[in-house]
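Please see the structure below; I have some questions.
A protein chain is absent from this complex, but the other protein chains hold their places.
After this line comes subunit A, so read on.
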């Protein structure tokens, strides 16, 4: 082969065709088996699933479970009738107060002796005003909601947090690519790899392997989430969250590939694990940014709309908007298209930088240097 132009190696790669695919798969397979054998991987996944179940089933988190109230006297019982409270009848006000002090009930409703109360009852509680008891006793005007929300504010916050958190965990999971790349550089195994398979197959294999690993985890979570919600008695929330969850998976997959390419470059630019911190900051920013952006601006429709189209943050912002019911059907499709186009672009750029820096096993490689180098 007359090796006078940088591109000529790729031409021969293309002639071979099949080895590229099989090499990519072999690299991916090795990455996956390595990680599946790590205890940390399983512990991390276990913590996630347990956390999800805890979040859904532990009633206090969703404000579930009824407040227990001691009712003294017939007027109190009458006032509380029909309220969604756990009412215990007691003999008199003193007995009710004793139960409150003993924290056996959260509040007590006793007859009002002073005449201050219009309803003729008083509410006794320990430290805080029991708002749900007060609400049950007061008469509110009827409200007509024109567009009733399907989920409560609390549930909404929790769901947004879960979306953002899964994105964050997945994105950080990509750091494994940087680690595996720098390990290959540090142990010098990279030279044999480069001599054997095209550099692009190496990069593609790493991205594929780790994408499958993360996708597998997302699928586990996506299967566990409905089960957990059902167990916790949140069928209603489930029916709202399910479509958003369906959109979340493709967004997360593409978003992961995008971040994976960034992580791979971060790993290729340095030669030792110790130096990884300095090159990872950009990738970290691109993971943390969308996470905090969505967490902070979940109430700001304008910011959220912008975030839901920007490639890096769209992976989490668009599913959140779908969940809140802000987005039309065309919007996730457009955002997905923008994301896919960015993935292609970034992966191409990354593979050039990756090839240019992979064999530089001494010190840190400047981005410009990696870009210019075509060996």
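Brief remarks on what is shown
Methods note: contacts are C-beta pairs under 8 Å (C-beta built on N, C-alpha and C of every residue); 3 or more make two chains touch, one makes a residue touch a chain; residues count from 1.
Just so it is clear, contacts and distances are computed from a predicted model.
Among the names given as "Protein-export membrane protein SecF", "ABC transporter ATP-binding protein", "Ring-1,2-phenylacetyl-CoA epoxidase subunit PaaB" or "YeeE/YedE family protein", UniProt records the absent chain under the name "ABC transporter ATP-binding protein".
Of the candidate positions A:96, A:123, A:197 or A:245, contact with the hidden chain is made by A:197.
Set against the missing chain, the residues A:26, A:45 or A:306 yield one that touches it, A:26.
Taking the complete complex into account, residues 1-4, 6, 8-9, 12-13, 15-16, 19, 22-23, 26, 30, 34, 183-184, 187-198, 359, 361, 374-375 of subunit A touch the chain not shown.
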